[in-house]
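Structure provided below as structure tokens; questions to follow.
Just one protein chain is left out here, and the rest sit where they should.
What follows is subunit A.
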Amino acid sequence: MTNGTGGDVRLTGIGKTYGSFTAVHPLDLTVPQGSFFALLGASGCGKTTTLRMIAGLEEPTRGTVHLGDQDVTRLPPYKRPVNTVFQSYALFPHLDIFENVAFGLRRRGIKSVRKQVEEMLDLVQLGEQARKRPHQLSGGQQQRVALARALINHPQVLLLDEPLGALDLKLRRQMQWELKRIQTEVGITFVHVTHDQEEAMTMADQVAVMNAGRVEQLGTPADLYENPRTTFVANFLGTSNFIEAGIEGASGPDVVLRAGDGRLVLPRERCRTPATPGAKVLAGIRPEKISLTHADDADSVPEGRNRITGTIADAAFTGVSTQYVVDSPVCQEFAVYVQNVDRDPRLVPGARVVLHWNPAHTFGLDAAQDAAAGVEEAA
């Protein structure tokens, strides 16, 4: 295999329409060779269609698919150096595990498959099950067969369509690990479609968040989480609080906002909308970045922090942290996660509190969008 950009997957202006319905708006996407790339989005966002266009199972209405330097747009699936792990696996029920895994090799005319198949089954820890039929295996084992059946062909790109969707939570966590380990071991480009933001963030090097047939944002998990560009991304990945604020003016590297009768500060480079005084902006802050202080101790809050006041509406103890919902004049249902290090016994529902955070953690988004976009989808 070549290094550099020789094995990138390049989608150029690729789009898919069914009659009058647009499943995927023309999009450009480059998946670097050897990376673990996730297409993340709610069902119906076009992520699976995009994957299927790379596999050749769906013909794009427009645009091209390149694997390295080769244009594969018009190649049928059986001529593409790409393999897929299907949702619900699509194992061949009449063939045993060995023959399922050997299928791709045999189709390419390779006669002595035994050694390779056995090695591959060992890699996914199914050496003992070779002569069983798919329906005799558990969901997790079937999943590994599907993975082995695809990986044995050493594809340039491995496509995974919600591969862990049918597994229970514990097994899913274990398989996420396993997949990541195998990907590092074999060094093949993985393109992983999922609706589970946690799965995408733990496994992928790069995540493309899709919504309504478009890529909303592309980046590393940390980048997407810390610097969401739209409210959809901010809400779909984790939880965000939004305060509708007016821009008051600039002060050095910061933008000063007015929310209710308080003032908030936002770093200019984290503001996604022009800092024209009088304009509206959605000031976002992640729940775990916020500190909670009882109103009686308001004086102890250091200077220079963004602060708003409110009343605790609800508190849920989750062990590691306590999740508070705070009612505040500038934002209903403000979510705050506080690590259970030193719990303040006064922080119970009904208590008056001051919420404060480092201004650097604030991000500003265009107020024209729906502040709740992506909340439903993430649920």
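Here is the rule we go by: a contact is a pair of C-beta atoms (placed from the backbone, for glycine too) under 8 Å apart; a residue touches a chain by one contact, two chains touch by 3 or more; residues count from 1.
Convention: contacts and distances are computed from a predicted model.
The UniProt record for the undisplayed chain lists the protein name "ABC transporter permease", from the options "STAS domain-containing protein", "Lipoprotein", "ABC transporter permease" or "Hydrogenase 4 subunit F".
Shown as candidates are A:K16, A:K47, A:R149 or A:H195; the residue that touches the absent chain is A:R149.
Between the chain not shown and the residues A:A90, A:A279, A:A316 or A:V348, the one that touches is A:A90. Touching residues on subunit A toward the chain that is not drawn are 55-57, 76-79, 82-84, 86, 88, 90-94, 103-104, 107-108, 133, 135, 149-150, 153.
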